[in-house]
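Step one of this worksheet: look at the structure below.
Of the protein chains in this complex, one is absent; all others appear in place.
Chain nomenclature is as follows: A and B, assigned in order of appearance, with residue numbering initiated at 1 for each chain independently.
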Amino acid sequence: MTAILSVENMGIAFDSRSEKNKQVHVLHDIDLAIEQGEIIALVGESGSGKTTLGKVMVGLFEPTSGSLKYKGKEISKLNKKEFRQYRLDVQMVHQDSFAALNPNRTIFQSLSLPLIQNKIVKNTQEAMNLLIDYFNEVGLLPADQFLSKYPHQLSGGQRQRILLARALSVKPKVIVADEPVSMVDVSLRIAIIDLMTRMNQKYNISFVYITHDLATARYVAKNGRLAVMYLGEIVETNQIKAAIDYPTHPYFQALIAAVPEHIGTAGDTEIKDLPLRTLDMPSITNPPSGCRFHTRCPYYKERCKLEAPELRSYKGGLVSCHFAEEIDVLHRKQQKLTDLINTPVTMN
Amino acid sequence: MELQQEGYVTPVAPHFDKFKGVKEFFRVIWKNKMARVGLIIVIIFMLIAALGPLVVTTPKSDYLARLQNPSLAHPLGTDYAGRDIFSMFILGTRAVLIVGLYAGVFAVAIASAVGITAGLLGGKVDEMLMILTNIVLTMPSFPVMMVLSMIINVNNNFLFGLVLSLWSWAALAKAIRTQVLTMRNKEFIEASRLMGVSTFNIITKDIFPNIVSFVTVNFISIMKGTIVTSVGLMVLGLVPFDGQHWGMMMQMAMSQTSLLYGGIQPIVNFMTPVMGILLFQLGCYLFAMGIDEAMNPRLR
Partner (left out) sequence: MRKIIEIEKLTIDFELENRILRACDNVSLDIYENEIVAIIGESGSGKSTLASGILNLVRSPGKISSGQVHYIAVDGASTNILQMSPSEENVFRWKEISTVFQAAQNALNPVLKVKDHFIETVLAHESDQTIDMILKKAEEVLRFVRLDKSVLEYYPHQLSGGMKQRVLIAMSLILDPKVILLDEPTTALDVVTQYYILQLLSNIQKELGITLIFLTHDIAVVSQVANRIVVMYAGEVVERGFTKDVLGMPSHPYTKGLVDAIPNLKDDITKRKAIVGSPPDLTQTFTKCKFTERCFVYKEGHCEGIKKKTEQLYPTGLEKYTRCYTWAEAYDAQKKPKERVSNG
């Protein structure tokens, strides 16, 4: 099955601002294929390159090495008409819903312009009807009230739904959502994520969900995949349930350990150290040699500094680590011990 | 999981009030007391300019009535050639405002072209345009105007406005460029590009609405400034083509009558256009203050 969107061996290098003749590899050797109708969560901290990868997918940045392919064809080789189609088919929902809308135009003015420009509708009346339909779909009722407002008159959650409606209105095949709920109230986040899942099921739109929040990633990509990024590289991918229950890459294991515990077990227990050698992430301008994670990896060995690991198959997913098997055994032993000492005392 | 489904009403095509924007605009200006005063002053002057020639006839020279003090027949007296100062002032208003308007429009056009091109294209084009802008900005405009008016034979309002605009666009161009640079990387511009909106439409529909308010304010202050410059040039006798322009009135009051020693009337002849300028400037300034608030939807 050809993936609808894929990056192969892709890298992006920018010229360094501080040093001449040096390049900063913001993305390095990325291989990722997105099937039609799948949801994939792209997880990583700031500086991991996940947002840049998202922007490459929608065509805002051109890869400096490797390729980006849409429907099997390289983007740089598409003719004008095909490129236009690609542009409409791969849409983006931004993180900051306020910045993503023109503050001096009403919602209707902002959203109808691309529809008319791309001849999806013939006139403003048709645009209005189409938008009203989509607004109903995303739960913005009564639709016409929202259309005549300015962005600053709406709440964050409402604006985020508008961004989603805007993306949907051009009938895309892929939506790249960059931290879509991080600026929305916590009690409303699930509603928006549910909306995206519904759109995925109803229209078979693929979603690339970029986030640093593992919990919402798990919620959105229930049956999908997860890809973990570190310093511009993908270090692990797997089906999401398997990934979270049995993390393989040491960085991913640390990320999971860092996510706050289930609420029911709240308490004043001491906060243990994370399985990381140092807190601070190395700079992307000067990445560590060999395996990029070796400076922080608790299982670090000499080989890690000298040789960069390949992204290889392991237990149904892909992982980029020399010692994945040994670490797996160790980690599980530790997990069992931790579970044992943390089991609450049962009283009758 | 239920979303807000309560009170679901069959959607009706919204009635977009096309004039809502304009009504809203004037309502805000009216509310702000200073802007209200400014608007009234500006409107009065515009009415004088438009309707003046219908009400007042061109005063004829009448050497017998030279330098007469203000009287019922001549509310502001007469000049050295016996012409009614009041009539001249009224008729001169039109010339003054028209020249100012031309100058303002040209200046804004040049500033927008330069600012938007430099901001959007960047690179070498930006560098070249900025060098040009900086030169225009740092060279003092009045001496340049003086030289230009000596070289170019200015004999009508249009040309005059054009010449005046040549050295007044630089500051606005820089401001526009800064705004464009800020907006260029903003997510909503990015979103427009992603949705296939053409560059032309991005400029007109996305960028323009965001700069319109401060461009308008600047337009008014450019107009103000060029009026003063135009008067200055006329006082110096460098653009002697329209005898009714306030500048010419001042020039004639100074050269043809002995301003300091000739008694009250020459002073009245001189001060009348001066007061006109001051009042109009004041009106523009106050009005401009209200515009910014009126045109920025977020401030309302």
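Everything below uses one rule, namely that a contact is a pair of C-beta atoms (placed from the backbone, for glycine too) under 8 Å apart; a residue touches a chain by one contact, two chains touch by 3 or more.
Since we're looking at a predicted model, the values are computed, not measured.
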Sole contact to the chain not displayed, among A:Leu130, A:Leu188 or A:Leu330: A:Leu188
Touching residue (missing chain; options A:Glu8, A:Asp31 or A:Glu45): A:Glu45
Contact with the hidden chain (one of A:Lys171, A:Lys202, A:Lys222 or A:Arg312): A:Lys222
Residues in subunit A touching the chain absent from view: 45-46, 155-158, 185-191, 193-194, 212-216, 218-219, 222, 244, 254-268, 270-271, 273-274, 276, 279-281
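Simple rule for what comes next: only the chains that are shown with their structure count from here on.
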Subunit A-subunit B separation of Cα centroids, rounded to whole Å: 51
Subunit B residues within the subunit A interface of the complex: 1, 3-5, 7-9, 11-14, 16, 186-188, 190-198, 201, 205-206, 209-210, 212, 296-298
Partner subunit B, residues of subunit A touching it in the complex: 58-60, 84, 87-88, 91-92, 94, 96, 99-105, 108-110, 113-114, 117-118, 125, 128-129, 132, 136, 139, 141-144, 147-148, 150, 152, 163, 166, 170, 190-191, 194-195
